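First the structure, then my questions, so here it is.
Missing here: one protein chain of the complex. Every other protein chain is in place.
Just so it is clear, A, B and C label the chains in written order, and each chain counts residues from 1 on its own.
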Amino acid sequence: MNEQTINRIRKFVADRDWAQYHSPANLAKSISIEANELLECFQWSDTDYDLQHVKEELADVLVYCRDMLDALNLDEDEIINMKMDMNEKKYSVEKARGSNKKYSEL
Amino acid sequence: MNEQTINRIRKFVADRDWAQYHSPANLAKSISIEANELLECFQWSDTDYDLQHVKEELADVLVYCRDMLDALNLDEDEIINMKMDMNEKKYSVEKARGSNKKYSEL
Amino acid sequence: MNEQTINRIRKFVADRDWAQYHSPANLAKSISIEANELLECFQWSDTDYDLQHVKEELADVLVYCRDMLDALNLDEDEIINMKMDMNEKKYSVEKARGSNKKYSEL
Partner (left out) sequence: MNEQTINRIRKFVADRDWAQYHSPANLAKSISIEANELLECFQWSDTDYDLQHVKEELADVLVYCRDMLDALNLDEDEIINMKMDMNEKKYSVEKARGSNKKYSEL
């Protein structure tokens, strides 16, 4: 996400005075709610989906994730790289290549 | 997310030959699953949460969102700005300011 | 669910003094969290799942639903029949037969 998009999201929240509702807990609920609107695009079929609807719902998930980064004053790249360090250890290339098993079963 | 982080995620998937599992439907499930691991941080309390755990789970949501953008060949800023156009109309500043009501109730 | 099972769930909660945590909002989060542990059984495959794990997670969803019925003092059959009245109207047999479309698209 570029700075212009981030600033648009921040202005959207500020203009509506919505930061008061953006507790981390409320945003966690919101991310799950939007993730399930995205999931609904695939409720009865994995392949017959409405791409425009998928784009809208995925965007909603990403906007609430951005709101949560802001509410907690987190840096997106920092937390992702921290987690990728963990993932790369949990799922070593040797063990995980071509497998969809959970790390606890590898 | 900067290019370096995006490339790290892509390499992680490529090295493990996991693109075969990354259908949009499977990624939608994965985003919801991780969103609920994030929600679990707030299951019994809105205020007493483990910030490190929150960071890890939010990062997982963001990584799967990036995987879905890649699987569908979408541009993050493009879909978010498309959706923000819609949100700004649905939630006009006049009607929505200070309110947590859904647009259909405003 | 028979009375004996319902009473076992109620005693489990009472013995641990957990009603204090069983606000409707916390139980709604809990139902979603357990629903996603159930969904995780199908994360990468629709057909290759661990039936024992599915049973355990479906049971967890049902237990939290029972806790929510109790927290709100609701009768399960009453609310389901109320909702089935609505569903039967929204999805008339003539329109909905053999279709997986949402009522708004029928």
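We take it that contacts are C-beta pairs under 8 Å (C-beta built on N, C-alpha and C of every residue); 3 or more make two chains touch, one makes a residue touch a chain.
Owing to the predicted nature of the structure, the values given are computational and were not obtained by experimental measurement.
Take chain B: the residues that touch the chain left off the picture are 29, 32, 43-46, 100. On the side of chain C, the interface with the absent chain consists of residues 1-2, 4-5, 8-9, 12, 15-18, 20-21, 23-26, 28-29, 31-32, 35-36, 38-39, 41-42, 45-47, 49, 51, 54-56, 58-63, 65, 68-69, 72, 74, 76-77, 79-84, 86-88, 91, 93, 96-100, using the contact rule stated above.
One chain of the complex is left out; on chain A, the residues touching it are 21, 26, 29-30, 32-33, 35-37, 39-40, 42-44.
Here, only the chains that are shown with their structure count from here on.
Between chain A and chain C the centroid-to-centroid distance comes to 25 Å (mean Cα coordinates, whole Å). Between the CA-based centres of chain A and chain B the separation comes to 2 Å, rounded to the whole angstrom.
Across the assembly, chain B contributes residues 21, 26, 29, 32, 35-36, 39, 42 that each touch 2 or more other chains.
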